[in-house]
Structure formats: structure tokens, C-alpha cells
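On to chain A.
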Amino acid sequence: MTHTTEHPGTIAPASQSGTMLEVSGLNGWYGESHVLHDVSLRVDAGEVVTLLGRNGAGKTTTLKAIMGLLKNRSGSIRFQGSELIDAPARTIAKMGVGYVPDDRGIFGSLSVMENLLLPPKVAEGGFELPAIYELFPNLKERLDSYGNKLSGGEQQMLSIARILRTGARFMLMDEPTEGLAPVIIHQIGRTVRRLKKAGFTILLVEQNFHFARELADRHYIVQEGRVIDEIRNDEVTDNLGKIQGYLGI
Partner candidate 1 sequence: MFELLGIPPQALFGQVLLGLINGAFYAVLSLGLAVIFGLLNIINFAHGALYMMGAFVAWMLLTYLGIPFWAALVVSPLIVGGIGMVIERTLLRPLHELDHLYSLLLTFGLTLVIAGLFQNFYGVSGKPYPIPAALTGVINLGFMFLPIYRAFIIVMAVIVCFGTWFLIEKTRLGSYLRAATENPEMVSAFGINVPMLITLTYGFGVALAAFAGVLAAPVYSVNPVMGNDLIIVVFAVIVIGGMGSIIGAILGGFSLGLVEGLTKVFYPEASTTIIFVIMALVLLLKPSGIFGREV
Partner candidate 2 sequence: MSHHIEPTTPTQLQGKTGGRRRTARHHMFVFALIAALVVIAPQFLYPVFVMKFLCFALFAMAFNLMLGFGGLLSFGHAAFFGGAAYATGHAAKVWGWPPELAIGFAVLVAAVMGAVFGFLAIKSRGIYFAMITLAFAQMVYFYALQSPITGGEDGLQSIPRNSLFGLVDLSSDRVFYWLVAAIFMAGIFFVYRVIHSPFGEVLKGIRENEQRMISLGYQVQRYKLVTFIISAALSGLAGGTKALVFHLASLVDVHWTMSGEVVLMTLIGGLGSIFGPIVGAGVVVAMQNYLADLGSLVLIIQGMVFIVCVLVFREGIVGVLAKWLKTRL
């Protein structure tokens, strides 16, 4: 994988184009076991970039390391020019990184409304509640339900919706389609496209390659804790054989 490293000298506002997230030489450990090996990747402002790979390849771990939830890590993670490798999760969140985890992270003992209002605002320009209801009409119906009473699709929407409210312009999304019905997957795909159009930058972990190729600008292939290839979405058709080999599909 080759690309030249550009370090923006100043902290660029989110709306400007340029590199938003720059990960280089990222290593991570779970206890004794070394799970991430020199991971390097880049996400430019306004892009949707996916991490593709088989189960257990290290995609989720990469997101957790970026988010600061994998505490034992080294290397460099620069977000809008600031180094995050030593920052705790709460600082990373406050800088405008929104996290939509693979288990959706919905709080079962909180109502939908409370879940929605839980993440503090980190920047101006977040979605107001009416805009969120417009995007996810189902949620409006269920504001008083408890989180553990929601269906998988509703939980996924809530998990995305509550980040939209915070004003974060960069999102880490971990397998938003996992275990969901096709009609829901379609709805989530539509949502991601709308967010991209609205200027959001998204780093998306996916196993569902067909979902990913509909949305993404670029793909990174992750295998055994390493980034082994980078493929632009417009090159996907020429590289189908190779990708299928990587993903075992």
C-alpha cells in the first residue's frame, strides 16, 4: 500500500477538503497478544472509506484503537492534524469523532429519548430532533420505549441518530448492516448516502461487500491485523477476483 503522507500544518475545519484522518504504523495489543500490526490508512474529508476483511481480521479492533477504546496501542493517529495516540476516548469523542459500534451500544435501561440525548454536543451544526425524526421516522414512534425493547434495525438507527445530534462530522461505523433484513439494510444505505452528501466523512467496517461497493470511495483490505491492500471503488470491477479471494466469497 503506498501513498505519500501529508501532514496538514494547521487544524483544518471539517468542511474543507484534505486529509481528515491519518493512521500510520498503528500497533495494538489485547493483553499479551499483538492484534494490530503497522496499520496505516487515510480518510479524506467527505469520503466514505471501508475496511473490508473476513471475520476476526482486525477491522473492529482498528476502529476501537482509533476511538481510544483499545488502550494498549502505539503508532500515530492524526485527526484533523492533532495527534490522538495518547488521548483517552472522551477526548477523541470531543474532537468530533462519532462512534457507532458493532453491538450498537444502545443502553437497555434508558428510553429511546434518553439514548438520543445522551451523547453531549461536540460541535455546532448537529441535527436537530425534527431532522432526525425525518430521517428515521420509526424512532419518533418509540421515544418512550426502553432501549432493550427495540428491534435490531431500530437499535442501529438510534445508534447512528444519536451521533448525528452531537455535531460530529466524522463517523466510525462498525458493520451497520450486520444481522438486519434487506429492507433495513437498504434504508441504512440510503442514510449513509445522504450523510455523505451532507458532507459527513465515514470510516465504515463491513463484511457485506455488496453494501460497501454501493457507498464507498475507497476500500482497505484488512487481514490478520494488517492492511494488505487499498482499492479505489472505480477499480473494483477490474479487481473483483482479487477481492473475492481476500474476502473468501
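Selection criteria: all candidates are chains of the complex that A comes from, given by their letters.
The rule is simple: a contact is a pair of C-beta atoms (placed from the backbone, for glycine too) under 8 Å apart; a residue touches a chain by one contact, two chains touch by 3 or more; residues count from 1.
Remember, it's a predicted structure, so these values are computed and weren't measured experimentally.
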Whereas the rest of 1 or 2 do not touch chain A in this complex, the one that does is 1
Given the complex, residues on chain A that touch candidate 1 span 67-69, 88-94, 99, 101, 105, 107-110, 114, 117-120, 122, 166
